[in-house]
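For this depiction, one protein chain was excluded, whereas all remaining protein chains were kept in their positions.
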Amino acid sequence: MNPTITLSFTLNGRPQRVDVSPNRTLLDLLREEIGLTGTKRGCDVGECGACTVLLDGRAVNSCLVLAPQVAGREVVTVEGLAPLGTLAPLQEAFIHHGAVQCGFCTPGMLMSAKDLLDHSARPPEREIREAIAGNLCRCTGYQQIVEAIEDAARRTHEAR
Amino acid sequence: MDAKKNSIIGNSERRVDAWGKVTGSAKFAADYSLPHQLYGKVLRSGHPHARIVSIDVRQAANLDGVAAVLTANDIPGSRVFGIVVKNQEILAGEKVRYMGDGVALVAASSVEIAEAALGIIDVVYEPLPVVSDPEYAMKEEAPRVHPEGNVFVHHKVRKGNIEKGFASADFVIERTFRTQFVEHSAIEPEAVLAEPAEHGGVRITGSIQNLFSSRRSVAAALNLDLNRVQLVQATLGGSFGGKDEVMTSMCCRAALLVRATGRPVKMVNSREESMLESYKRHPYVMHYRWGARKNGAITAMEIRCIADGGAYASMSPFVTWRSVVQATGPYACENVKTDVYAVYTNNNYTGAMRGFGSPQVNFAIESMMDELGERVGMNPLEVRLRNCFHRGSVTATGQKLDHEVSLREVLQKAADGIGFPEKWKRFREADGGMHRKGVGLACSYRGVSLGAEGADAAEAVVSVQTDGSVIVSSGVTDMGQGAGTQMSQIVAGVFGIPVGKVLFLNTDTNRVADSGPTVASRGTIVGGAAAKNAAEIVRATLLDVAAEMAGTSPRELAMEGGFVVRSADGTRLASFGEVAAECFEKGRPMHGIGWHRSPKTTWDAATGQGDAYFTFVYGANAAEVVVDTETGKVDVVDFVSVHDVGRAINSDAVRGQMIGGVAMGLGYGLLEEFILEEGVPAQLNFDEYLIPTSMDVPPVTTIIVENEDPAGPFGAKSVGEPTNEIAAPAIVNAIFNATEKRITELPANLERVRLGHALRRPGPRGSALKDDGQSLPDLSCKIRPEKL
Partner (left out) sequence: MRPFSYIVAGSVQEAVAALHEHGRDARVLAGGTDLLVEWRHPGARVPRVVVDISRIESLRDISLEGRDVLLGPLTTHAELIRSGVIRSEAAFLASAASTIGSPQIRNRGTLGGNIMNGAACADTVPPLIALGARVTLSSVDGERDCHLSGFYNKPYTTVANPNELLTQVRFPALPRGTKSAFTKLGRRNALSISRLSVAAVVAVDETGVITDARIVPGAAQTVWKRAMEAEKILIGNPPSVALFAEAGRVVSGVLIRETGRRWSTEYKEPVIAALVRRTLEKCFAVND
């Protein structure tokens, strides 16, 4: 009654082919069909940002993207940040600055931060806060997260 | 052991669980799956109060893909649970008491099929009159939620002579304050995966906060021995007190479905289901009446608080008990009469939430304190310094504070941090303008751990491996606050090894003894002390073995830098791993079971006198706000948080708790309100229940004060909850400084700040507080046309 379609896209740098019914979201696809559970579900209505992934390099709420909409596109999830186990500067900085408490918002936060740092070399605090405004965190009060992103930006910049 | 020399304690060690959390490999409850699992869903009541006439599940049971449909009659054992009063039903049998009550369960091969099945269960209800206003609920004629009547808690404190106190006053200040329902809003919704266990029992992995009390209820519901029910904590995506009873009911339901189907069952709440069913922070109505002298001294405090307990007792008796103990704030007064009630209504039930009965009364107390200052011409700092406790003070419950009472220190530091009283004076004298600035101050004292609420003991098991790595299991859970890291640090500290050598295991009821609940910020102080004891037992054995190896006495030896060393000159004798291996060779025990029981407390319920808590913590917050007087919008632009934590085991973690606590307090003060209309929730997701974003929380200056307390491990006391309990009054006091308007109802949202009161939709009597909130169809607006 609900025919599936075959979907090809790039996931964390690798080609991915998967059968999916069209009424599933990208979040369903990642977590339930592909088994990448790093991307979290907190609200399913685009408010909490726990499901944030990069779609063609930009942060989006995967709960609001219909799975077939990613055909031919590029998706990066938190699992794609350290594919070989070497932490990216952002991940290092999150640990180092105490930006992780319960960790449920962390994957989404990291993806929003990555979008920011991929497009802005040394963003000021205000811009960082704006970039993570779509990621709710109930634990940290955001400050150590902002500090971590500032630090990652600095380290990435210096490394260049 | 000399903690001062210990480099691991007090350090900002990295969190032991952070790697998994930044790579996405950390497993939260909903991340677990098993082959052939079924999906469980709950049919919830469509009424705040109704008699169940009949339930017909035949059609649902026949649906393709449905494996089981259960109702209350299918529960083999106890149908009810409850930590204090056992009156909450796993599935409602005779009647529903709030919108979140479950009436039937479905297990199916997919979530969609389970939901479709719920839709064709036919329940006939006979609606009953709804009681949603707690003050009305206290009346004789009010509808009863439970047969025994609606008032189910009355705590008292009686000290001195209240009449005499008022007689000797120069004036009286009287105010009524109201607070709101608040949602915990952990970003992770509740989830479990339950499976049949080999030995005939059930094993449940989930986002469970208090595994042992949930286990008791599961065992009772299924008529199983406790040892056949294994509960394992998954990495918890936040709790703040909110994953207790709601998880107990989810565990029981999942276990019942496992029993009925013989297959694994996964249950995950959507955010809407979570908000509909879960318990909230108690709304309070608080009548405060103080008598005082012109010199600022308080001669009498008469306090009456009514807490809306909602449909079930839950933790209300304990939450309100903390309120009654702390209702006077940290201020000296000879004559006190306090009454705190908790009453049943058909609203969401209310229970534990970070702060646990203190944020409400602190809002009242700290507002009253500013009013007192106004009256006697003292600034908020002066009037607090004039009245606050010091070492040797006697509290309202007659407890003598014989430890370092650091209120003056924290108050002064918070004041200095924000520029008080200079700014306070300047903002007060500034003329008008649309955007007005203000600063506000608030402080508190808080009883540490459980107090006279119950036995306060916990277990930890420390097991040293033959290579010198260490495993720690604790009965006290890490809920995301970092208790695991702190316990690891404590153990690493005892052994003088790097924290990286210690692995902290999430709590598993098969591995450690019942350690009571992780509530009341007892993670570090009680769990940490147990871990320390356990490690010290093994340490003694290891030192014994090392002494034999080196031909000396254990008293000559110490452990540091990963080695056993001679204390006298620091010569390294053997690595920690070598000693561990030798210990194994010699057949000596390499694990230790540590137990910690907090010092005794006392309580006389009739008079409300006693040593309520074994020690207290002190804190002060200062807020600077900008109030848009035309729209009522308040922005917090600066914030200083000061807490005496005894000793910071991990200063980054303490700082994280402090800022997070302020953010939650800011939401409480300005934004958050779970509105119920005649028992029906008006918002069920984060689009309408608004918590602070990164744009709403200002940078917070944190000042950690350390007056080591002999009662805690390495001098540490608790930190999780105090950080959350005074932000709202600091903000509200700042609004007063800016506008000269006293907000007496939380949250101080646009309407309350602009108009001085909330917008009330005309509604029938007996209804709860009505606020325009975010839900006015014609004017403010919904993004989506339909509503659940």
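Think of it as A and B in the order they're written, each chain with its own count starting at 1.
Note that a residue touches a chain if its C-beta (ideal position, glycine included) is under 8 Å from a C-beta of that chain, and two chains touch if they have at least 3 such contacts.
Just so it is clear, the model here is predicted, and its values are computed rather than measured.
Only one residue from B:71, B:524 or B:749 touches the chain missing from this view: B:749. Here the missing chain is touched by one residue of A:22, A:83 or A:124, and it is A:22. Considering the whole complex, the residue from B:51, B:199, B:600 or B:761 that touches the absent chain is B:761.
Although one chain is hidden here, its contacts on subunit B can still be listed: residues 115, 119, 434, 630-633, 635, 671, 687, 690, 692-696, 749-751, 754-755, 759-762, 772, 774, 776, 778-788.
Touch with the hidden chain on the side of subunit A covers residues 1-3, 5, 21-25, 44-47, 49, 52, 55, 58-61, 63-66, 68-69, 71, 112, 115, 130-131, 133-136.
Simple rule for what comes next: only the chains that are shown with their structure count from here on.
Subunit A and subunit B have CA centres that are 29 Å apart.
The touching residues of subunit A, counted against subunit B in their complex, run 31, 36-48, 50, 77-79, 81-82, 87, 91, 94-98, 100-107, 110, 125, 129-130, 132-146. Note for the complex: subunit B touches subunit A at residues 12, 14-15, 17-28, 30-31, 184-189, 235-240, 270-271, 479-482, 652-653, 655-656, 659-664, 685-687, 691, 693-695, 697, 699-700.
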